[in-house]
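A short worksheet on the structure shown next.
Excluded from the complex is one protein chain; the other protein chains are retained at their positions.
To keep things simple, chains are lettered A and B as they appear, and every chain counts its residues starting from 1.
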Amino acid sequence: MGLIGLITDFGLEDEYVGVMKAVILGRAPQATIVDVCHGVDPQDVLQAAYVLEAARRYFPAGSLHVVVVDPGVGTERAILIVEAGGQRFLAPDNGVLSFVLEPAFHPRCRILEPAAVTSGPVSATFHGRDLIAPAAGLLANGLDPEALGPEIPASKARRLEGLRPERTPEGALAGRVIHIDRFGNLITNIAAEDLPAGGAGVRIEAGGVRLEGLHRTYAEVPSGGLIALVGSRWLIEIAAAGDHAANRTGIEKGAPVLVEIRRGEPAR
Amino acid sequence: MGLIGLITDFGLEDEYVGVMKAVILGRAPQATIVDVCHGVDPQDVLQAAYVLEAARRYFPAGSLHVVVVDPGVGTERAILIVEAGGQRFLAPDNGVLSFVLEPAFHPRCRILEPAAVTSGPVSATFHGRDLIAPAAGLLANGLDPEALGPEIPASKARRLEGLRPERTPEGALAGRVIHIDRFGNLITNIAAEDLPAGGAGVRIEAGGVRLEGLHRTYAEVPSGGLIALVGSRWLIEIAAAGDHAANRTGIEKGAPVLVEIRRGEPAR
Partner (left out) sequence: MGLIGLITDFGLEDEYVGVMKAVILGRAPQATIVDVCHGVDPQDVLQAAYVLEAARRYFPAGSLHVVVVDPGVGTERAILIVEAGGQRFLAPDNGVLSFVLEPAFHPRCRILEPAAVTSGPVSATFHGRDLIAPAAGLLANGLDPEALGPEIPASKARRLEGLRPERTPEGALAGRVIHIDRFGNLITNIAAEDLPAGGAGVRIEAGGVRLEGLHRTYAEVPSGGLIALVGSRWLIEIAAAGDHAANRTGIEKGAPVLVEIRRGEPAR
């Protein structure tokens, strides 16, 4: 049957997430909801897109991902229902679904019709509760997405820019820090698969820090040592063994990261 | 069957919430628990009352709401079991159930007998785990509330003062900021239904800020602009578009808010 994954920027200090769950479960009592992350920085659509990308591949086929990071709530921006890669996605049309809209996933897009999910009052500031959660409950309960709104070409849905690193004229990858996690690891948008296997001959630069090659684990170097490695999102991270790399280096979210690939040189 | 909603001031840094859930599910394995909010400020009974009021209407009929914000834990204060408005409520008798005790909900009140729910040790500092969670599990498992303790008149249960705004001699509403949410929105205790539809001719004052009329969405004004609007709790909020209103204005929780209603004047 699949799970319902929830990603929001609501935090857990308020009742917003709990209320959305009550609405979903009120319509789909047998559903299982998984809190993927509610700690997205307020209105940071890019961060949410990456969280979804990190999480979705670990959900079973048939799962429904609900993403509510919605700076345009109450405006004319649409709410999308996307079927892609054997899963479903419900989110505002603000680019947060950029990754799953890629053609490889054969996305099918619909626009949610409010009247299809509720006849009650709709708060102009909480479509998550009044439109998206009811839609999620109906879908989880087996309703065909067709009943929720008209199909549009996937190419009409909004995409974010700057998701992936760029290739410089010299052949390096120019990316950036997209997230600092709880442990202080600096997560970049440069994927392991963009580098030679094992990171042979790779040099990473960010905020004045220069690191040679990739390590495999945090425990490989003395405590406090700065390393680059392939993190659990399969992206390049800068970490400090047993320490908080962001505090250690002063590097902030959004900082540019450059990866030079000197092919042919021996691995570290 | 309904859901079990949980509201506490335990936070999520410790095991307290998880242990309560284990106790509930140990007695009612088929129950579905929804974390409404565990970020109530420590021992802030008023805040918890408002969270419950914001959440309960989105839960299906038959739901059970468990509220553990309990400055008097271990003292002689009673634990209440309330049936009201088609739902059930379990909480210390400290006013946290004030809203659902209103006559319109036809509340029926009982006092939990500890011996009806446990024969084990009862921690003097954690009735949530040792008395309230077992009671919740038994209720969710179908036990009649009658089996848990004697009925008392609902009028005997404690109510909080100052829940609602007061009407000034000039006809304005004098309320206050009851909560600052994750986004920095200043949530007041003044309900949209107390104002003319759409907020026509309304002036809001708080902490030296004066706002004319109500907006509909955060996105209606330029970034950083201060507005008043009807928030998702259907209460008047002061917000800063794309910004943190509390930080912007320096207004704190508890600050007085005055709403003048100049009927007859044109809407903004």
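Basically, a residue touches a chain if its C-beta (ideal position, glycine included) is under 8 Å from a C-beta of that chain, and two chains touch if they have at least 3 such contacts.
Just so we're clear, the structure is a prediction, and the values are computed from it rather than from any experiment.
Peer 1: Please pick, from A:105, A:126 or A:218, the residue that touches the omitted chain in the full complex.
Peer 2: A:218
Peer 1: Touching the hidden chain in the complete assembly: which of A:79, A:100 or A:230 does that?
Peer 2: A:230
Peer 1: With the missing chain put back, which residues of subunit B would touch it? List them for me.
Peer 2: Output for subunit B: 10-19, 21-23, 25-26, 29, 42-43, 71-75, 123-126, 129.
Peer 1: Going by the touch rule given at the top, which residues of subunit A touch the chain that is not shown?
Peer 2: 1, 3, 5, 7, 12, 32, 34-39, 51, 54-55, 58-60, 63, 179, 181-183, 216-220, 229-232, 234, 242
Everything that follows uses one rule, which is that only the chains that are shown with their structure count from here on.
Peer 1: With centres defined as the mean C-alpha position, give me the subunit A-subunit B separation in Å.
Peer 2: So the centre of subunit A lies 32 Å away from the centre of subunit B.
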